[in-house]
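Have a look at the structure below, then the notes.
Just one protein chain is left out here, and the rest sit where they should.
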Amino acid sequence: MIPGASSGTGETDKPTSTPQVLRWQIGSVAELVQETPRVASLVLDVPDWPGHDAGQHVDVRLTADDGYQAERSYSIASAPEDRRLAITVERLEDGEVSPYLVGEVRAGDKVELRGPIGGYFVWKASDERPLLLVAGGSGIVPLMAMIRHRAATGSKTPTRLLYSSRSLEDVIYKAELDRLASAGDGLTVAHTLTRKQPEGWTGYSRRIDTAMLAEVAWPKGQMPIVYVCGPTPLVEGVASLLVDMGYGPASIKTERFGPTGG
Amino acid sequence: MGFISRGFRGKRRDTASSSRLPPGQYVVTDYPVLSAGPTPRIPLSEWTFVLEGEIDQPKKWTWEEFRKLPTEQVTKDIHCVTKWSKFDTVWTGVSIDTILDGVETAAEYTVQFSYGGYTTNLIPHLYFWKSAKWIRGIRLVNEDQPGFWEVNGYNNYGDPWREQRYWGD
Partner (left out) sequence: MTVQQSDLKLDGNAIGGLLREIFTMEMTAAIGTCAHCGTLHAVGEVEVYMNAPGVVVRCPSCGEVQMKVVRGHGKYWLDLSGVRCLEFSAG
């Protein structure tokens, strides 16, 4: 039994650090969900999946018939409470792994993976501090696992999501976010579209800046916990703006992603 | 190995070609960028290149002085230890013969060091990590001094044709 595997009952903030050899497992693709033109979710059946915490990731390893291998990390999108494991992948055109996962893989295919991995960028519903989530692009994925975990556990933790995308059609999980935000249980969602906005757009239309954070973020006196995930420049920019606003660095957790070969 | 990912080939290009491609390498057409740290930002007014170590009179060039040295253009294939090779890359610069011109030294080895702290023991025609990107100078030394990667598993010599990637190769 792995501590953390049963999160959701989550009674402790202790990191999941149990000696446990991480082994490669074979999952099978039960379903593919096209989230945006360039982004798809792979919903996987993984026998003996040990469970995970919201915010963790898996390593995916692809093997060609001549033995050549490529390995990448992908955040888990599904809540710990979900029946199946889901990862969401953005297709990078000159990448190596992502064009395979988004384009080649079909339902029924097998995918080799190992996990869950990570104990730093993790949120459990037992944490009742006000929650601020800031996402850039596919940085929404681990934050979506947190939002789904929050919903699945019936948590009323006041939560604000600020989500930066290039255009409306690039917004991942749009319908689900709209639905969850309208439930009236303390989740609010603010979008900013940095490149292209539809006619009549009432959200933000610029990169995240101090004025935007001042409107969206919790007052620092409420002692919020913050998770920021996205491309490196966005993550570093937002983290330093928040520190300038008086947030304690220890209350800001960050995860950068970038094209390490895609 | 048991598992194979159906339909996965990878981004690798031609591995079949010729006497021009060292063993275990594949050819790329793009230009992968490798980096062990942030790109150093050195104002040209502060940039210098030095030759030091086992010589009586260390030499030092400012950017303006260095740019006045005679330059050469060479076309070379490069082989990265992470297994990509790129053919016919064009380089312009100052020949090491120009740098060492008139220098008397008994030193048999060199260390190249760079802005950003990277070091390696310089020898041409080897794997590409043997080339420091933001070079700041060359030190002439009597004993071979392993650099940033050579102390941590990578082969001290690094001949791509003998696949000398790691210690013990």
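We call the chains A and B, going by the order they appear; numbering starts again at 1 in every chain.
Please note the rule applied: contacts are C-beta pairs under 8 Å (C-beta built on N, C-alpha and C of every residue); 3 or more make two chains touch, one makes a residue touch a chain.
This structure is a prediction, so every number in the text was calculated from the model and none was measured.
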* Structure fact -> Touching the missing chain are A, B
* To do: Spell out the interface residues on subunit B facing the chain that's missing from view.
  => 30-39, 81-82, 117, 129, 148-149, 151-154, 165-169
* Absent chain, residues of subunit A that touch it -> 3, 14-22, 57, 59, 73, 114-115, 117-122, 231-233, 236, 253-261
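Here is the rule we go by: only the chains that are shown with their structure count from here on.
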* Using mean CA coordinates as chain centres, what's the subunit A-subunit B distance in Å? -> 39
* Asked: Which part of subunit A faces subunit B closely enough to touch in the complex?
  -> 24, 26, 62-65, 67-68, 70, 94-96, 100, 104, 109-112, 261
* To do: Going by the contact rule at the top, pick out the subunit B residues touching subunit A in the complex.
  => 1, 3-12, 30
